[in-house]
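Of the protein chains in this complex, one is absent; all others appear in place.
Labels run A and B following the written order; every chain starts at residue 1.
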Amino acid sequence: MAAEIRLENVRKSFGKVIAVKDMDLVVEPAEFLVLLGPSGCGKTTTLRCIAGLERVDQGRVYIGGRDVTELPPAKRGIAMVFQSYAVFPHMTVAQNIAFGLRMRHTPKEEIKRAVKEVAELLQIDELLDRYPSQLSGGQRQRVAVARALVMRPEVLLMDEPLSNLDALLRLQMRAELKKLHREVGTTTVYVTHDQIEALSLGDRIAVMREGEIVQLDTPHEVYDRPATVFVGGFIGTPPMNFLRAEVKSADGKIYLAVGNFSVEVHEEWQGKLQGMVGETLILGIRAENIEVRPTPEEGALPAQVIVAEPLGSQQLLTVQVGGDVLKVATSPELSLSPGQTIGLVLTKAKIRLFDEKTGEALKFD
Amino acid sequence: MEARLRRLLGTDTFLPYWLLLPTLVFIGVFFFMPLFNAIMLAFRADNGAFTLDYFKKMVADVRFIETLKYTFLLAVTIVPLQLVTALAMALLVNTGFRGSRFFLYLFALPLGISDLAAGLIWLSIFTQHGFLNSILYSLGFIQRPIYFISYQNIGLTFLAIVIAEHWRATAIVLVILVAGLQMISRDYLEAAEVLGARGWKKVWYVILPMLKPSLQSALIIRTIFALQTFAVVLALAGNIIPVLAGEAYFWHFLYRNSHIASAYAVLLMVISIGMTWFYLRFLRSRMEVIRG
Partner (left out) sequence: MSYPRLLRRTLLYMGVTAFALWVLVPIFFIGISSFTPRNEIYAWPKPIIPSHFTLETMRFFLNSYGVLNSLLNSVWVALLTLSFTLAVGAPAGYAVARFFFRGREAFRLGILVTRMFPTALLAVPLAVTFIRWGLYDTLVGVALIHTAMALPFAVIITTGIFMGVPKDLEEAAMTLGCSRFGAFARVALPLALPGLAAAAMFTFVISWNEVFAATILTVNNRTLPAHILTTIQASPLYFRFAGGFFMILPALFFMFLIRRYLFHMWGGATAER
């Protein structure tokens, strides 16, 4: 059932604005791919190009090996869940779910059975005779998903389906969508601007910016090894910390100078950085990869506490290092007061280095 | 090639134009062709030569100056009155008291009444043995009926027309203003209240400035239509008070001269455009003063 989606060199522009820039993308069969990015990055347009709701200016779109570039949405074997749910207000829940099958002239009994089955799957079988105006936002959302799934589509497209739900419901639906995908196994493309949603749902995440995919990787990789400063800054709460660092060498050993302090670098990088002595790089490190020493000590980066926020399971510190402000995650037991000087130890293996100009991560393999 | 063209014409790029096509054709045939023909009729003699004769004849008509005068007078009397009345109605209803919707629909009722019917309705009031005279008599103010509508009382006749037209066409202004009021977010009003603006101050400093676009369009639309006042005048006052649209009607219908009727129509169009241009210019410059 599950089909591969392939975009080749797809471009879509609106007037002078290029929403999707010459994109190549392959979504594996049964994969759950998340398109993630800030608003206006072209993620929804990409989804609509796959759906056939937008006509591409150039390039090809393949679904299950079939060239669907010129086909209308109805003939692409897709189903879509809209941000607004787009549940038809003049039809009951049952009629809504049956709509697509009726368009396909599926026999009546079969429609009935399929509607019942999918309604049970989404726990809305009690609501089949209601009209959308009698449903809550969460229930409408389920109807929208049911209406898409009942089509047994080769490809399921979702455009920010959770963004109109309140926080608690969103959490619940997120888990349910994940479970649903595991059970149904349809190739899914899911658009969101919420990085937590992306991290929790996606088999892979495509981080987009200005119409281009900046990084396409597993959630773990995207989080741990962001391909650019943008990705590191966009993903994670708090976002990745960035420090300006100069490559220096002393006694034949390479180190990074952050202000007056020197940070040791991974042995594997020594060779690569050898040729870059004197250059300035951007050092990226996540809040949880910094260890805190209550007092400044040898080998620890001295920092001044600005704010300490206890967040339950952890404590988030905002500290100042020279002219830069860093976020540091530490144990809530540690008692720190603003103005206090502490020491920071960066976990060597978790440090990421980026080119100062392009913002791209340096590659060491 | 042909298939490609067909596909291109069928896409979303062209679909809106296909949908507009009937309207565009209709506007072409029923607006721009008559406009062109009216100008032709007004400026071209039967032998095809350009002529100003029809306009000269129109201007030379004994009633011409009167006609212009009354057409303008009607417009400049009725429209401001309507704006004030409709604004008062809209603001009262906008307070959202119990039953305000009912009153809103009631105030909008004359929207469905034609100018001819409105003229006849007010004729039943202003005619010699009409309701106004009957009421005045029963209150003991008069013994003999007053001739509200007659050549002897041009002023009263004019007033009767103003009242009838004001009664009929205020509803359209009301609708435009209420639609405008509905678009003003409650947040602004609440913010104004939090900042201490109440009652008249709220109306003056918050509602009126935000209602300005609606007031402008109501002003322009109503002025254009007021310049065309026709059946109210005819039903109420016959041809005691001449107006431009009425003259076009008489020249065409009674005197069978579509050239001069067209000349009147063209004049009416020119005045309409002129007034609109005047308003737009005048109101815009005011806006710039406020902004600057």
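By definition in this document, a residue touches a chain if its C-beta (ideal position, glycine included) is under 8 Å from a C-beta of that chain, and two chains touch if they have at least 3 such contacts.
Just so you know, these numbers come straight off a predicted model, no measurement behind them.
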Per the touch definition above, residue among B:V178, B:V206, B:L219 or B:I240 touching the missing chain: B:V178
Contact residue for the chain not shown (choose from B:M58, B:L211 or B:L234): B:L234
Option from A:N9, A:Q58 or A:S84 whose C-beta touches the chain left out: A:S84
Residues in chain A touching the chain absent from view: 51-53, 72-74, 78-80, 82-84, 86, 88-90, 99-100, 103-104, 147-148, 151, 157
Interface with the undisplayed chain - residues on chain B: 12-13, 15-17, 19-20, 22-23, 26-27, 30-31, 33-35, 37-38, 40-41, 85, 88-89, 92-93, 95, 97, 100, 103-117, 119-125, 127, 129, 131, 133-135, 137-138, 145, 167, 175-176, 178-179, 182-183, 221, 224, 227-228, 230-231, 234-235, 238, 244-245, 248-249, 252-253, 258, 261-262, 264-266, 268-269, 272-273, 276
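By definition in this document, only the chains that are shown with their structure count from here on.
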Gap in Å, rounded to a whole number, between the CA centres of chain B and chain A: 58
